[in-house]
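Now for chain A:
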Amino acid sequence: MLDIKNIYKNFGDLKVLKGVSTHVEKGEVISLIGVSGSGKSTLLRCMNLLETPTFGEVWMEGKLLTPVDPYLHAEVIQASNTYKKLREEGLSDEEAVRKIKDEDLLHEKHGREGKEYTALIKKIYQENHLDANLARQKMGMVFQQFNLFNNLTVLGNITLAPVKIGMDRIRKAKRAGRPVTETKESVRAAAEKKAMDLLKRIGLEDKADSYPSSLSGGQKQRIAIIRALAMDPDVMLFDEPTSALDPEMVGEVLDLIKELVKSGMTMVVVTHEMGFAREVSDRVLFVDEGYIKEEGTPEEIFRHPKDAHLKDFLAKVL
Partner candidate 1 sequence: MKKLIAVLLVLAMVLSLAACGDKEGAPDAAYNNYLKEIKKNAKTDNGTLTVAMSPDFAPMEFYDLGKKGDDAIVGFDVLLANYIAAELGMKLIITPMSFDASQAAVQSGKADIAISGFSWMADRAENYELTDWYEAGDNETEQSIIVKKDQEGKFSKPEDFAGMKIGYQGASLQQQLVKDTFGNMADVDISNVYSDLGTLVEALKSGKIQAAAVAHGNGEAIIANAPNDIAFSGFDFDVDPLYENNLCLIQKGNTELLAKVNAALAKAKEAGLYKGWYEACQIYAEVKTIDELGYDENGVKITEAAGTK
Partner candidate 2 sequence: MSFSTFFSNIGMLLSRYWHVFVLEGVKYTLLLAAIAVVGGTILGALFALGKRGKIRPLKWLIGAVVEVVRGTPMLLQLYAGVFMLPRIFPILNEVDDIVSVTVVLVINSAAYTSEIIRSGIQAVDIGQTEAARSLGLSERTTMLHVVLPQAVKNILPALGNEFITVVKETSLASTFFVGEIMTSYLKVKGNTYLTLECLTIVGAIYFILTFTLSKLLQRAERRMKHA
């Protein structure tokens, strides 16, 4: 489903992620834990391209979401001028590739690695790339601060994206000359019906015409979750969904998330709620200082931690 390959993320001189790779299967629930500043939120945000990785690639269902990273493609490295030169100098294929990777010899000369190199990169990109906006329509994200649109009603919040994207669909089809089966009204009606169904599911249908400012934190977050669900995503990303909630409301939100787990949704959750992580995760990743220092089942991570930092961390939070 989701393939994270060797992600580096630098903010200026600050190196937040230093080579992170992982894989998320369909239906899996992954928890990311770690101290503040470890890079776990950044990692999550790289998955739906809210942050663009400095190096590395993100793949979703066989589609490339980031630019091509030459270091991840052997044939690209072999097509470069630097590689050819090293080979001429007498290094073997393996040595040359290793040297290039270790010493980061390619990036600086991106334009000067030769036509074959550039053409190959272009080819890989064009064959596999998926536009970020389209990708994000299949990935839902829930934020710590809810981020409901303050200028729209609850119903407006939930229907905004489906309606806009539906109208885009109509426009593109018309322009391409394809038959158009939807109308503006049908798109809107469908979106509103879906929104009301979702609201009923969480018992907040009477809030459809309210504005976010009149809701409690727990209500806002639950609406934020179904706002993301309205787009029928394949994977849901949660960035510390309960950290900003008053304790009495954490429960109702966690319950909703657990429901989602039961329904088989693929999820990546950054959280401080260790109980929750333990209960629902298939895998737990301990992110620390920009690396995944340890990963495993909840049982392994919480009961038998190996990494020293992980042990410290657990001692503090459990």
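Assorted remarks:
The criterion applied here is as follows: a residue touches a chain if its C-beta (ideal position, glycine included) is under 8 Å from a C-beta of that chain, and two chains touch if they have at least 3 such contacts; residues count from 1.
How were these picked? Simply put, all candidates are chains of the complex that A comes from, given by their letters.
These numbers come from a predicted model, not from an experiment.
Between chain A and the candidates 1 or 2, touch in this complex occurs only with 2.
Within the complex formed with candidate 2, the residues of chain A that make contact are 48, 50, 133-141, 143, 145, 147-152, 160-161, 164-165, 224, 227-228, 231.
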